[in-house]
Structures are given as C-alpha cells and as structure tokens.
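Shown below is the structure under consideration.
Only a single protein chain was left out; the remaining protein chains are all shown in position.
Each chain gets a letter, A and B, in the order it is written, and its residues are counted from 1.
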Amino acid sequence: MAQVTLSRITKRYPGSETAAVDDVSLTIPKGSFTTLLGPSGCGKSSTLRIVAGLSRPDYGVLQMDGRDITHLSAARRNIGMVFQSLALFPHMTVAENVAFGLEMRGIGRSERETKVARALDIVELGHLAARHPHQLSGGQQQRVALARALVVEPSILILDEPFSALDRKLRETMQIELYRITRDLGITAMFVTHDQEEALTLSDSIVVMNQGRIEQQGTPREIYGAPRTRFTAEFMGLSNFLPARCNNRALSFEGLTTEMPAAFEAEGNCTVALRPEGLSLSSTRPEGAALKGHLAEAIYQGASTSYTLDLPSGRRITARTTDCGLLPGQEAWIAWTPEALHAFAA
Amino acid sequence: MSTYFSLFRRTGTAALFVFLLAPLVAVIIVSVNAGATPKFPPEGFSLRWYGAALANPAFTGSALTSLVLAAVATALGTPLGVAAAFGIARGKLPSSLRGLLEAIFLSPLIVPGIVIGVALLVTLSTAGLRDAWLRLTLGHVLLVMPYVIRTSLAALQSFDPSLEEAAHTLGASRRQILTRVTLPVLRPAIFAGAAFGFIISFDDAAVSIFLIDSSTSTLPLAIMSYMQYNFDPSIAAVSSMLIAITLAGALVIERVFGLKKFLGN
Partner (left out) sequence: MALTDTAPAPRAAPAPRKPVSPAWLTLPGLCFLVFVLLLPVGWLMALSLKPSMPGAFTMEGDWTIANYLRFFSQPFYYSTLIKTLWVSALTTGITAVLGYALALIIWTASPAKRGWIVLIVLSPLLVSIVARTYGWMIMLGDRGILNQALLALGVIEEPIQIMYTSAAVIVGLVHVFVPFMALCVLTSLEKIDPKVPEAAMTFGASRWAVLRRILLPLTVPGLASGLTIVFSLAISSYVTPALMGGPRSGMLTTFIYQQFAVTLDWRFGAVLVTLLLALTLVVLTSILALAARMTATWSK
C-alpha cells in the first residue's frame, strides 16, 4: 500500500479550450478510500487515468510514497484498475484473467495458482474459475474484475465508475462487498463516481470536482453536513437556496436574523440553504427562528409529504416532512432543525 | 384472410427453398447416376463417376493447385490485411484520408474479377513476367485481402480500448498487449475474413482465367474447360465433392461463430 500525492496536476486535451484537469493537488493517504465525485465531464476519469499512467499530465507532479512517478509507465506503477466497461479479457477464463497480472510480473505457475485461488476466494468466485467472462452474470463479472486488480497486491486500487452499469439492488450489494474487501485488506483506493450516495457509503474521504477543479475535499460527514459552496451543496441534494447577509456571525435572510451555524464561515453577501428533510410545518408560530409562507402544493409521497410554500419575497421553498395535516391555500410556519440550515459565501 | 396469407406464405417459402437448393440437389443426384449422361431420373446408383473424377489428373492436379494457391494467397493476404486494418483504425488519420484509404483497400471488391485478371495479364506481360504461379498468387492475394480488412476493421471498431489499458496497468508491455490481448481478441474476426478469402480464392474463375498457362490451372477453370467438351457425370461428382466440403465448412463455421455473422457485411 502506498500514499499517492498529486501536485498541481493539469491536463488539457488537444483542441479543447478548457483544461479537463485544472491544477489539482490532492493526497491519498496510505490505506484510505478516496472518492472523486462530480457530474459527468468534470474531469474525474482524466484525473484517474493520470494516476494510473494511462495519460500524461501537461503540468504537475505525481508521487507515490515520495517517489516521482509522473513519467513512469503504467505497466510499472503496480496499480490495480477496475474499468467502467470492466475490460475482462473475453478469450481467457476467469482464472486466466486473474492470473494475467501475475504472469506479466514473471511469477511462477504454482505461486500464481495459489494467489489466484486466494483472490477468487476473497470475491467468492472460486467455483467459477474455469468459466469465460461471457458465461457470468454482471455481478460476477464485476467480482472477476476486482479480483484481477487485487491479486497483484497493488500499491493503489483504482476504480472508474465500476458499478454504473448495474441495477440498483446489485449496485448496493457490490458497494457493501467493496467496502468489506478494501477495509479488510487495508487497501489504498481511488474511486470515481457521479452518484453521491455511493460516495457517501464507500469513502473515507470525498473530493468533489467541478470543471476540472477540486471544489471541496473532506469526510463524507463534512461534505454532506457542511458543503462550502453552492455547487457542492446542490450536488449533495440541497435545495431551497435563499440570498442572505452575514454580519459578524449574525445571519439575516427573508427578513429574519439568526445565528450563523458553527460549521460555516461567511461574511457579507452569502447564500443560505435549507435541507427539505430538516423542515417542519405548523399552523402556529413555533419557538425560535421560523419563516412564514403560503402553502401552494402538497404531494403525498408515502413516507413523507412534499410541500411547496411561497415566501412573502416570492421565492419558493420545498419541505419534505411527515404529513402535518395542512392543506394548500393555508398559511404555514416553517421551522428547521439546526443541521438543516447551511450557509456559504456567494 | 390470415389462413390465406399463411398458405400463400408457406407455398412461397417452399418454392424459394426449392429454387435455392434444387441445383445443388440435382448435382448430387446426377453424380451417383450409373449411366454415361446426366439423366433424370437416374439410371441406377453408382459411385463410378467419383472414381473417374478422382482418377482424372486434370481435376486432381488443378484441385491441388487451387488448394495451394488459396492457402498461399490467404497466408500472404491475411497479414497484409490485418496490418492495413490496424493502420486505418488506429492511425488517427483525418477522416477524409481514412475514407480514401478504406475505399482503396476495399476496391478489389468493386473492380470486376475479369478486369483484375486482364490488367495483371497485360502489365505483367509488359514487364516480362509470365510465370503462372506468380501471376496467380498476386491476383489471389488481391482477392483475399479486402475480406480480411473488412472483418478486422469491423472488429477493431468495436474493440474496447480499455482491454489494452487493463493489460497495460497489469504490467504488460506493448508487445505483450498485442500478442496476449489484442490479436487473440481479434482472432475470430481475422479468421472469419481469412476463411472467406480462402473460399473466394478457391472458387475464383474470373481473375484466374487470364493468369493460368497450359501447365497450371485451377479447379474451377479445369471444370469449366472440361465442360466445354464433355458433359458426363464426373463433373457432377467433382461438384458434389465441392458442395460436401463447403457445407461441412459452413457447418463448422456456424458452430464456431454463427454463419450469418460470418457472411454479414
């Protein structure tokens, strides 16, 4: 296992105006599971491919345990990579697929067989070693790809949206499996996804990317609980953005002034977001900070009901709570739990 | 209404199948005819014409020529075609140049066989090259190459580039990637193109007719020239053997890749 450091990595594809990877500096500590999260086209794969050695940065340095590997061939970086298309060799059996990396490292047959057997045991595929990839289900193919990447005892395991082709149920199973295996083996992993739930489930550390740049890095708790920019907030499922002003930790918006939540920093003009799940509605004024609104719409969704409210300023707010018995056309008071209030600059 | 339709449909289907298979069946029936002329219904069963065909040096010699020629042409045309397909697919050429190259490489499929034969005859004669084997080999490599290019190109276009990247990250060198991953993955397509090219070469008459000489002939031309003066069932026997070999080959190909994919264009 190794620590991987990216310093000011920049990559611009020929013929493109903007950089696909723009001055990215990042450390992936030994044994950590780090996820690049961001919308499609934000440069996640490009970053990953630079770490894997499949593409060269125009600028910047890549280090592994302090060693400069920027120009080292992918073949000699000792990485294990799981591709989005899985890229299983169709003409080889499961065992041959898994053995390929060992063979390329010149490892003898008997040692190879032991290691392949162990890797297949880890992904619970020992009984299918003689099959060809096309004879396996999607989930089984996924495990083969994982075993093939793990068997070489890579310094870093790299996964590019490996589960995006799977249906939801299978994806959740595979996520749990991947979590178990990486934590059991203490693997350093770099994972790419555009699915924030997947990132929150799997990661020790999440790097949110936007247009080739790092938007925010932190633990899942930090990223979810305290997004620092509107982009991250939106990406983590926040909505109900309202313009606000912050003056010496006094936060005012929609004619209301309250205390700035501790996790946030801002001064002057800023934006407030209210997480819809953290809001509650009542017909009478509650204690503490609350906004008054006109209930425009109530949509029953089973476990919760989605309410749309018009504020006096004309802005709209959505609240998702248990059924509160209010009907469209009525006035309602909107209150929130402390964690539901977010604030960030601009 | 719908029963009429299905009756119409069934007779139509049957008629079409009869049309497609009748000449082949006729050849086989005539080949086991005991009499000296192709008669229908046959005058008794006999394999004598198979014996006669196999004893005729005009057929056996030319069959050997055709086999060796097809094998040599396939052996030469396949690497040329695979290399060209790699160059076209992987060369990162501007699309107009790429289109031009593709058109040039597939042009032997468009140029009539007889034109290829005549053109080679005239230029090689002008250059003083009159060896039948040389002429035939050049002409037949031309026949084989486009089929290999077509199937290889199609396979390269649907080739998942991450297969090579996966091999690379697992420690394979460029050479190992080529020999252990890329070529094996393309092998069915290359084989299909080569097999098709072999059959085309073996079956060709139009290109070869100008390139043979008095001592070297191919099987289709030997059959054609025999037919000019004889109409006995030994031709049926030769043809039946060709049909049997081809059908056996088709069955194998069907098992291995699926015939339709193999013939598809």
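Here is the rule we go by: contacts are C-beta pairs under 8 Å (C-beta built on N, C-alpha and C of every residue); 3 or more make two chains touch, one makes a residue touch a chain.
Not measured: the values here are computed from a predicted model.
A.B. asks: Please identify which residue in B:L67, B:L183 or B:A250 touches the non-displayed chain.
C.D. replies: Residue touching the chain left out of view: B:A250.
A.B. asks: Which residue from B:I88, B:A155 or B:L186 sits in contact with the chain not drawn here?
C.D. replies: Considering the complete complex, B:I88 is the one touching the chain left out.
A.B. asks: When the complex is taken as a whole, what residues of subunit B touch the one chain not shown?
C.D. replies: 5, 12-13, 16-17, 19-27, 30, 38-40, 80-81, 83-84, 86-88, 90-93, 101, 104-105, 107-108, 110-116, 118-126, 138-139, 141-142, 145, 149, 199, 202-203, 205-206, 209-210, 220, 223-224, 227, 235-236, 238-240, 242-243, 246-247, 249-251, 254, 259-260, 263-265
One rule holds in what follows: only the chains that are shown with their structure count from here on.
A.B. asks: Which of the residues in subunit B come into contact with subunit A in the complex?
C.D. replies: Within the complex, subunit B contacts subunit A at residues 160, 162-163, 165-173, 176, 180-181, 184-185, 187.
A.B. asks: What residues on subunit A touch subunit B, complex-wise?
C.D. replies: Within the complex, subunit A touches subunit B at residues 52-54, 73-81, 83-85, 87, 89-91, 100-101, 104-105, 148, 152, 158.
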